[in-house]
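What follows is a set of notes on a single structure, which appears directly below.
The other protein chains are all here in position, but one chain of the complex has been omitted.
This part shows chain A:
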Amino acid sequence: MSSDIRFTDFKSDKQPTWCPGCGDFGTMNGMMKALAETGNDPDNTFVVAGIGCSGKIGTYMHSYALHGVHGRALPVGTGVKMARPDIEVMVAGGDGDGYSIGAGHFVHAVRRNVDMTYVVMDNRIYGLTKGQASPTSREDFETSTSPEGPKQPPVNPHALALASGATFIAQSFSSDALRHQEIIQKAVEHDGFGFVNVYSPCVTFNDVDTYDYFRDTLVDLKEEDHDPTSREDAKDVILDSEKEYQGIIYQDEDSVPYHEQHGVDEDMSVIPDGAPEGATDLVREFY
């Protein structure tokens, strides 16, 4: 790939319609920079986006992309990567897309350990439908559909990931631009499923999980006594409901991605103009 790729090459000519100040701007910038830094260019990158505010990211980035059905971005990314191991695949969606309607796919994508990056733009609210509780909303977070709060604990995506055998679990904050980019970049470079939950505040509908809240409370694991290769350390961080963390929570350095486990290494877009060589063997099997 050409070395003169700049992150702005990943920008499309469409102006984002996100609210001014939306966390998604920072999240997207970090993704674009991480892709450029890791030597990718728009023509060898495939971005899959879900539905919701976050789902618009496919429109605002320039690359091969699919803006899909609500909750199914991970299966699409899985299919792209299996057909095209040579292509860099990044999947992006919101907390509703990933942990509510798509929660089942999340668990199984983690298990498969397909070599792609999954960025969840977590604002703890349904923004595009104008403010309903999301799976990561706090128990007492009052919304139009939960006037007294959802009264159920938020989903703990990192716990789900760890329990499902994740090989890379991380969290970042869209406003901490350098650190966010660095974490996404680590996820891109990871051999396997690189999962990053990004705190990406909604300035319009969430007055609790704000920039100020995260700035005041966020603990960077880099500055803590935390060993990211230890599942025990990861467990402690993930189950700690008192603090908010950013950084690499867990990384299995011996991770073997799906395509290596299964020997899926061919570019499947290339096929002959007739039946493949040896196809008659298939007929003979039926004798």
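In this section, a residue touches a chain if its C-beta (ideal position, glycine included) is under 8 Å from a C-beta of that chain, and two chains touch if they have at least 3 such contacts; residues count from 1.
The rule we apply is simple: contacts and distances are computed from a predicted model.
S.K.: Given the options "2-oxoglutarate synthase subunit KorA", "Electron transfer flavoprotein subunit alpha", "ABC transporter ATP-binding protein" or "Sulfate transport system permease protein CysT", which would UniProt use as the protein name of the unshown chain?
M.R.: Its UniProt record gives the name "2-oxoglutarate synthase subunit KorA".
S.K.: Who touches the missing chain here, A:Thr38, A:Ser63 or A:Asn197?
M.R.: Of the listed residues, the one touching the omitted chain is A:Ser63.
S.K.: Considering the whole complex, which of A:His105, A:Arg124 or A:His158 touches the chain not shown?
M.R.: In the complete complex, the chain left out is touched by residue A:His105.
S.K.: In the full complex, which of A:Gly26, A:Pro42, A:Pro201 or A:Gly247 touches the chain missing from this view?
M.R.: In the complete complex, the chain left out is touched by residue A:Pro42.
S.K.: Using the document's contact rule, name the residues of chain A that touch the chain not shown here.
M.R.: 12-14, 42-46, 48, 58-59, 62-69, 71-72, 74-84, 86-87, 104-105, 107-108, 262-264, 266-269, 271-276, 278-280, 282-284, 286-287
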